[in-house]
Every structure is written in C-alpha cells, then in structure tokens.
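Omission of a single protein chain aside, the complex is shown with its protein chains in their original locations.
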Amino acid sequence: MSELIFTPVIGIEIHIRLKSDSKLFCSCSTNTDAAPNTNICPICMGLPGSLPHMNHRVVEQGMLAGFALNCGIRPKSLFFRKSYFYPDLPKGHQISQCDLPITTAGYIEVHDSEGKLKKIRVNHLHLEEDVGSLHHSASDGRLEGASTSYVDYNRSGTPLAEIVSEPDVASAAEAVEYVTTLRRRVIYSGASEVELEKGMMRFDANVSMKCSDGRWGKKVEVKNMNSFKALERAIEFEIKRQKKIMLQGGEVMQETRHWNDAKGVTSPSRVKESYRKFIVEPDLPPLHISQEWIDRVHSRMPEMPDVRANRYVHDMGLTQEAADILTDDRKVADYFESCVNAGANPVRAANWIRTEVMRVLNETQKKIADFNIKPEVLAEIVKRVDDKKLSTTQAKEVFDYMCANNAGLDDSVKKLGITEGGVAGNALNEIIANVIKANPDVLAEIQSGKDMKGKKFKFLQGLVMKESKGQAKPQEVAEALTAALKN
Amino acid sequence: MKLTREEVNDIALESRLLLTEKELDGAVKYINNFLDILDSFRELDLTNVEPFSFAEAIECPLREDKVIAFKDTEAILHESEHVDGSYFKVPRIMEE
Partner (left out) sequence: MELYELDLYDASNGIKEKKFSPAELFESCRKRIDSCEDNIHAFITRTDDKAPVIENPEGILAGVPTVLKDNLCTKGIRTTAASKILGNWKPPYDASAWKYLREAGAVLMGKVNMDEFAMGNTCGNSAFGPTHNPNDISRVPGGSSGGSAAAVSAGYVPFALGSDTGGSIRQPASYCGVYGMKPTYGMVSRYGLISYGSSLDQIGPFARTIRDLQLVMSVIARYDPMDSSCFREKHYDFSHSEDVSIKGKRIALVKEFQNFTLDTPIAEAMKKTKKILEDNGAVITEVSLPIVSKYAVACYYALAMSEAHTNLERYDGVRLGYTVKDAAGIKEMFERVRSYGFGSEVKSRIIAGTCLTEPSRCEEYYVAATKVRTLIAQEFKRAFGECDFILQPVTPSLPHKIGEENEDAMKGYETDLYTLPVNLAGLPGLSFFTGYDDASKLPVGLQLIGPRWSDPDILNTGVILERHLGSPKIANGGVK
C-alpha cells in the first residue's frame, strides 16, 4: 500500500488596524493607549439615537491597502450589520462591509516548498469597525476561568481592514510568508503602520486536509492568533491534529477552534457562533468611489518592496540579501535611495546602512526618520572615503562622533582633528621645520655625522608623525625630513 | 411554512429573550400570521429588481479625519451601574 499524502488547504483572514487620527464612524481619537474609556462618545458607545458618520481618510486607507494587495476598487460598496451579543460590542452588531466590500479580488506572491513563486489569491478587503477590548480577571488575564471581565471601549469603532484569502495556502511556512509580505506591502502603502506588538494585526485561519486517497476533511476555523509565530504554530498544530484523525480513519469535524498560545494547542470554541445573514446598515448610504478619486489615491502608491528590491539587484548591483534587508522598511529604502541620489555608490551606501546606520538605530532604539545623519550627509561620507579624503577607520570615527554628539560632518572632522587627505606638502614641511627648530641639539648631532645608526633621525621622524597626529605617511615624512636636513 | 414553538423559542434565545409560556404562545401566533402575509411576495417577479435605496441615490457623506473629543465622557460612565473604576465590569463571559 502506498503511503498516504496529505495536503493542507488553508485560507487566512487578517484584521489590520488602518491608520487614522479619528475613529471610523465618530471623531474620537484612535489612541488606544489612553486611560480606559476616555476616547468614547455616544456613537462608538452605541448610545440610543446615535448614528455613524464615515471617515474620509479611512476610505483612502482602504483603497491604498487594496492596491498593496493588487486588488481593484469597487465603485459602490455597502455597509451591513453583523449581529452577535458580546459585551465589547456596544450596538450588538458590528458595522462591516462584509457583503459588498470596497475592493475586488487581488493576490500576494509567496514561495512554495520548491522555492517557486506562487500566487495566494485575496478574495477581497473590506472595512469594518473594531470592538472594545476585554480584560479578564483570571490570574493569567485570560478568558478561561475568569469570573468577571472588564471592558474598555477606547478601541470600539477604530477602523479595521479585513483581508480574506482564498484557500491557496499549503503550509505554515507559506502562511507566514503570505502575512509577512502582505504586512510589508500594506505598511509601504501608508494604509497602516501594522505595529504587531500593539495588536494591529490579528489572524484567523481555515484549515482542512486533502488526502491522496480522495478524502477531504471538513474545514476548521482557528481563531485568536495575534503574532506570526502564533499563526505558524497554530497551523502546524492543526495540520498535525487533523492528519492524525484522518490517519486513524476518523472524520474531522467542522468547527471553530481557539488557539491557546500559552499551551500551544487549539481547543473547541465554547462560544456558539450564530451565522446570520447581514442586513444592510440603514444609517449609511452606499459608499460611491469615482474613478477620478481612485486614480488620485493610486498616484500616491509607492513602488512596492519586492519591485524595489529587484531594481536594487538589477540596476544597482546589490545582492538579493542586501536588497531585501533595505526594502523591509520603506523608510530605510527611501533613505537608501536618497543617499544614492545624492551621489553615493549604491553598493557602498547599502553596506553603510546595513552595518553602521542599523547598528546605531538598534543601539539607540531610534527610527530612521529620527536619525540625525541625513541621507545626503551619509552620501558625502561615502564619497569622501571613495575619494580617499578619509580612511575607512576615520570615516567610522567621524560617523560615531556625529551620532553621539548630534554634530555635523565638517565640525566632527575638525573636532576630531582630522586633516582630510592626510598631512603632506607644505603642512608637513611646516611641522618638520618646527620640530627641527625645537631640537637644535639633535640637529647638530645629525649634521655632525654622529648619528651613524640613524637613531636621531628616527627620533625626529617620530616627533613629526606625532605632531601630524598620524595623518602623514611615514615614507613622505622620511623623504621630507631628509630633504629638510640637507638644507 | 409554520414555525413550531420550539423554533420560535430558539430564535428568542438567540435574541437573548426568555419568554413566558403566554408570551411564547403569542409570539408563535404573531410570527406565523406574519409569515403567511409575507408569503404573498411569491406572487411578484423580483428577479430583476434591485434592493431599495433612495431615489436620489444619496452618497455616503464623508467627514474629515479630525479628532474632536467628546467632552462629557463622565456622563456616559455615570449611566452604567457596572462601572468599576474606569472600566465596565461584567460577569463571566464563558458559558459552561
């Protein structure tokens, strides 16, 4: 009997918090770090009589995120009411575009197990409001075992994009690449900062298994993954669990399971989901988006990171690794390009950024936008090294001084007493003249011919090197000193 | 299509309503009468009819993304008997 082969069939739903100052349907701040229940109003608290009022910028953020996923924009989309009872949902329903979303289909490219590019199709992206946040009184802060829960509605009504993929993902690794690439592209588009540690990206996965003997297990919805790692582990766990059931001849039940990150397992969700048809939100007319508006927003789309990385490899001669590192963060890539545009050699600029700049940012916990050395200045440093005005060691010394003291390039060079291009010619002759002048006895000795072993000459040579702060070349010093002594 | 008492009771529970026997009797009668009337829709050909929206096809008005804090958050909190400190405290969420 040939061995059974199992192929995972995985679809991923992602919630991303879109970037805006005010909430989706009211003017409250989206700052969820504020003291609990301070960024609330009648609208996001669902008070009787209040009505939603749509945020213009969130529509544009939705479009930008859609473009980042290669989606089209629907000229007319609608809002619906998605009903369920939960204390963090003030109206008892969530306003969501679930049935007629702002975007049409798109895709994200990832590498399959053989390293070949494959497309993960995106069914759509839609806009919806987030719910409040719950804090549980169980000792570990989790839902299970908690006797009471505390609700903070600051997050209620903040704007979300929900991104639904087709079941094209075949492994946990593909899932991670899908969400990583997607996140990077969305950040690039400016639609969101997707700060993972702030819970701005949350995942659910639909996992089922296809067996080579023709069996196809039922779909299991796994919820509650809040990090890339959790997504990866949850999918791996589910694949193993379902495979085991099917190998034993059992049947995988269609159900919703909860990922428990602490225990590293999924378990059946005890909250009954009610699958209700959504009614049209009567308080919001259809959202119309003109072609002109679409074009205007599209013109703001920056080059996507993978396209950029390709360009760096093919046009600038960077390695793929360097290009990937530089394009991971749009701001870093922008910095790199400004640097190149200011005349720096791309390969060397890339090296500087990957090593020195990133090291300092890391040490100082700064973002590149707040970095004191502007790209044009870094370009100048790179150029001076190329022009041999500064040695590599000197350049790094200057760079560190600039970072530590928030100083300018020329000031730092001066402060460090560096003479660019080294001490030579007249400057060197002047030092030599001074040294000779200060040591008449040594001069007399050399001129008398007593310095047979050249000890005194070396003594003077050392003094000159010291005076030049090591910036004179020994060979030149010897020649110039010999010449001076002959006079 | 008549609904049974059980079905109506299930729908009530989904709406977080516990009905007395009398209320349930009333609701069953109410809904079944109502569904009878709604069955008249079958007489109409609705295949090419769009769901309703107002004739002027008014567009969703959009507001500028500007923070305007609601000044009286205290008045909102004041209305709840469940406020504990700065949170709303609710009983356990998981149902056994």
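By written order: A and B. Residues from 1 in each chain.
Methods note: contacts are C-beta pairs under 8 Å (C-beta built on N, C-alpha and C of every residue); 3 or more make two chains touch, one makes a residue touch a chain.
Quick caveat: nothing in here was measured; it's all calculated off a predicted structure.
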Sole contact to the chain not displayed, among A:P52, A:G217 or A:P346: A:P52
Touch criterion as defined above, residue of A:S29, A:S83 or A:N372 at the omitted chain: A:S83
Missing-partner contacts on chain B, residue numbers: 3, 8, 11-19, 23, 26-27, 30-31, 33-35, 37-38, 40-41, 44, 46, 49-52, 54-56, 58, 60-61, 63, 70, 72, 75-76, 79-82, 88, 90-95
Residues of chain A (touch criterion as defined above) contacting the omitted chain: 42, 45-54, 81, 83, 85-87, 90-93, 149, 151, 275-277, 279-280, 282-285
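The definition used in the following text is that only the chains that are shown with their structure count from here on.
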Whole-Å gap between the CA centroids of chain A and chain B: 41
Contact set on chain B toward chain A in their complex: 14, 16, 51, 53-54, 57-70, 73, 76-77, 84-95
Residues of chain A that touch chain B when the two form their complex: 20-22, 26-29, 35-42, 45, 47, 53-59, 79, 85-87, 134-136, 143-144, 146-153, 270-271, 274, 280, 284-288
